[in-house]
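Of the protein chains in this complex, one is absent; all others appear in place.
Every chain is named by a letter (A and B) in the order it is written, and numbering of its residues begins at 1.
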Amino acid sequence: MTTLTMKAPVRGDVTGKIVAVLVLLAVWQIAGSTFLPDYLPTPFGVLTELVPTLTSSAFLTAFGETVGAVLLGLVLGCVPGTAAGLLIGRVTWLRQISTPYISGLYAMPMLAIVPMATIWFGYNNVTRVIVIALSAFLPCAVSTADGARSLPANLGDVARVLNVPRGRFVLDFVLPSALPFAVAGVHIAVGRALVGAAAVEFLANIDGLGTFILTNARSFAQNQAFVGVAVLALLGVLARAGTERLIRRVAPWQQTHQD
Amino acid sequence: MKRSGSDSRLRAVAIALAGLLLGLIAWQIAGQRDPVLLATPVRSFEALVAMVGDGTLPAALLDTGLLFLVGLAAAIVGGVGYGLALSRSRMLRGSTGWLVFALQSVPIVALAPLILAAFGFGFGAKTLVVFLSAVFPILINTAEGAKHAPKTLLEVARVHRSGEWPLWRDVLVPHTLPYAMSGIRQGIAMAFVGTFIAEFFLQATGIGGLLLSASARFDSATVLGLTVLVSVIAALLMGLGRRLEKAFAPWREGSTE
Partner (left out) sequence: MSLHDRRKASTLTSPERGGAAVTIDGVTMRFGDRVVASDIRVEVAPGEIVSVVGPSGCGKTTLLRAVAGLLTPSEGSVRVDGEIVDGTPDGVGMVFQHFGLFPWKTVEANVAYPLRLRGLQKEEIAARTRELIEMVGLSGFEKSYPHQLSGGMQQRTGLARALAVRPRVLLMDEPFGALDAQTAEVLRFELLRMWEERPITMLFVTHSIDEAVLFGDRVVVLKGRPGRVHEVIDVALPHPRDRAVARSEAFAALRERVWSLVMSPDAGQAG
């Protein structure tokens, strides 16, 4: 019987991984050039287009546009989102009054809000930043609210026994326990922000990585388009790795609690 | 929270309802001030009723629902199946496990134009988008769950000389089921997102199609009504997902949090 531990010895696995990559690439290449539709990227195609695409001015402009909008949107979404989360978590009536809105919006695909947003704010960068900010606001608020509520009951008792004043209670008890949750909120927000950016760019035709992918795919430059997709994916991975490290930094006592 | 009695829960519901009512009133007033940009709730509701009357809304709901369900079903079958396979086969895990984690981070929205170019905008292509959106959380949760099957229980099975098939029946499947269910809960939400990706970027059908065409006409009443409808459906789906998750683990303590 095999044991179910995932911590498999590394050495044996490397060959497996290399083999898997090679098989995957080979299947992809052969399938792409024989029976799959012609408009799919192939490994060779992507490889030859990689450097020219990454250094093209069209790509660099698009990259700058999207990253700039995402960063701005993240700041505009996460800061008020975290603050709102703290309030919602600690003030009961605020939580009760906002629950239907927050849970309705949180569950909703942010994509579905874009048509409304384009009517309100036009087909421009404002819409993009607002959708990104909203995509970031909700996970930050929900996660931080969870954190602010998650203060262990016996710690609350400790505070009462020690007669901790209200201000100190927030500083020494509530904030530290909410902090990892707040970072976890940012962690989710980053992924959603990138998706939101791409979606708005598609729908509203604003300059950025989304439109870069779209125009290339439409003009059958599928390899260039794929480079764009890969860059978006990489951005998401890097940002998430960053926030994960941040969680471990700010809350070494806690395991990363993520879904 | 549970112990605080039905009184306080009633109060919470009342406050939430009051909040909703306040929001509706604010919306109505704002809509009356700026009728072009912001339709009033009354007008949005009328727009929805009109669409029910001429049959467009039910047809669109059916369209969207079918796409969502087929894509989700495919994702459940594929995700749970491959997740279980990953957990029991060292070879598969070592060779493709990391690939799964890499693919998981590819934003499906960004893939949409490529899928459109390669596979067109038929039902199959749209289903593919929904499938890709939903499959990863299901797969990863299932694999994680199966991987952490408790050692003692595996030992219990061995002490009782269990074969491989009873081992699956008695230990691996029941242990993994709740993990798979929480993957499916996340998958439901992602499939809903995927449905909109498909309807927005592949072919404007269903609710997504209605939203796009109304938005192009600057018909804010319809757009707003549909947007609220979408958010209600999303919240219901999320609630359903949580129910499912609970229902499949009756042996767990009251709160699964």
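The definition used in the following text is that contacts are C-beta pairs under 8 Å (C-beta built on N, C-alpha and C of every residue); 3 or more make two chains touch, one makes a residue touch a chain.
Here the structure is a predicted model, which is why all the values come from computation and not from measurement.
Every visible chain touched by the undisplayed chain in the complete complex is listed here: B. For the chain missing from the display, the contacting residue among B:Leu37, B:Leu66, B:Leu92 or B:Leu153 is B:Leu153, taking the whole complex into account. Considering B:Pro58, B:Gly81 or B:Pro166, the position touching the chain not shown turns out to be B:Pro166 (whole complex).
Of the residues in chain B, those that touch the hidden partner chain are 152-153, 155-156, 158-162, 166, 170-171, 174-175, 249-253.
Everything below uses one rule, namely that only the chains that are shown with their structure count from here on.
One finds 17 Å separating the Cα centroids of chain A and chain B.
Partner chain B is touched in their complex by these residues of chain A: 1-6, 8, 12-13, 16-17, 19-21, 24, 36-37, 39-41, 93, 96-101, 103-105, 107-109, 111-116, 118-120, 191, 194-195, 198-199, 202-203, 209-210, 213-214, 216-218, 220, 222, 225-226, 228-230, 232-233, 236-237, 240, 259. Those residues of chain B that touch chain A in the shared complex are 11-12, 15-16, 18-20, 22-23, 37-38, 87-88, 90-91, 93-96, 98-99, 102, 105-107, 109-114, 116-119, 137, 146-149, 154, 158, 164, 167, 182, 186, 189, 192-193, 196-197, 200-201, 208, 211-212, 214-215, 218, 220, 223-224, 227, 230-232, 234-235, 237-238.
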